[in-house]
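Below is a structure I'd like to ask you about.
Every protein chain but one is kept in place in this view of the complex.
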């Protein structure tokens, strides 16, 4: 029944999303218990033009790093 | 003033969304009271490639069922 | 699989929450289809001191109305 | 470390989003303190066909006003 | 920069939450890459009286199972 929502930069491949869903579900069950079938994951792509740190959109930064 | 946010698989028709917004608003007012005008509904389409249950993306399942 | 999240003022009784969960689930199924068992509802109480409209906290308004 | 999430009608220009991210970050720091670099802003466009008030989608209203 | 938000039933111990934050962060980095320092996790406890499946609050079910 847990719902795990991930907001991250757009651009991940289907294989990365597939691996992420699997890894987060396993991480939840390993740390907290419960049935994997009860874990729901929702992935939300965020464009760099919609995400700001320090008041500056990521799309305006010279060299995006990380997530 | 309540905000009702619905995450569901993409693919609903405009008429289904129209009916959903109306039905959820009426359900809220019937159960809790308040003015319909104060109820806000935000619908969020989620692609099957962004939604996993049991660690498996819905887009990787053989036969999607339900929502 | 839909997830319906409701943010509303704190103070509803258990019976109101029970009725709300039932009514929203029925509203979803009636409008969009799917199995009731697949509908998840998460209710989130928000204190009036944490909710502002027009830049003014609801707890600072003379006569709260609705929601 | 605060995360500020804005749901608003789609259609804002890049310059409006740029100004919004800057203004919200400055507003947070001015009111609450902390380092601007710790403030994250996520902007979420919502289509008028996905946002209802009073049970009616904004896309079905004759004259949309405001946000 | 990813933000991972977990909604789960209240009642986890501090050690479970500690393990969960660590495991989810490692899962994200392993699957998608990026720096662990960029991963933010927000845990949100939900009371059983605020979470419904199939229109019935978890607090009204005879035998809660799983998350």
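By letter and in written order, the chains are A, B, C, D and E; residue numbering begins at 1 in each of them.
As a convention for this text, contacts are C-beta pairs under 8 Å (C-beta built on N, C-alpha and C of every residue); 3 or more make two chains touch, one makes a residue touch a chain.
Quantities reported herein were computed from a predicted structural model and do not represent experimental measurements.
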Contact partner of the left-out chain, one of B:1, B:21 or B:39: B:1
Where the unshown chain meets subunit C, residue by residue: 7, 46, 49-57, 59-60
Subunit D residues that touch the omitted chain in the full complex: 1-9, 12, 16, 19-20, 22-24, 26-28, 30-32, 34-35, 38-39, 51, 53, 58, 65-67
Positions on subunit B contacted by the hidden chain, ascending: 1, 3, 40, 42
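Throughout what follows, only the chains that are shown with their structure count from here on.
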Partner chains shared by subunit A and subunit E (touch criterion as defined above): C, D
Approximate Å spacing (C-alpha centroids) for the pair subunit C, subunit D: 21
Subunit B: positions in contact with at least two other chains: 7, 22, 24, 26, 37, 39, 51, 53
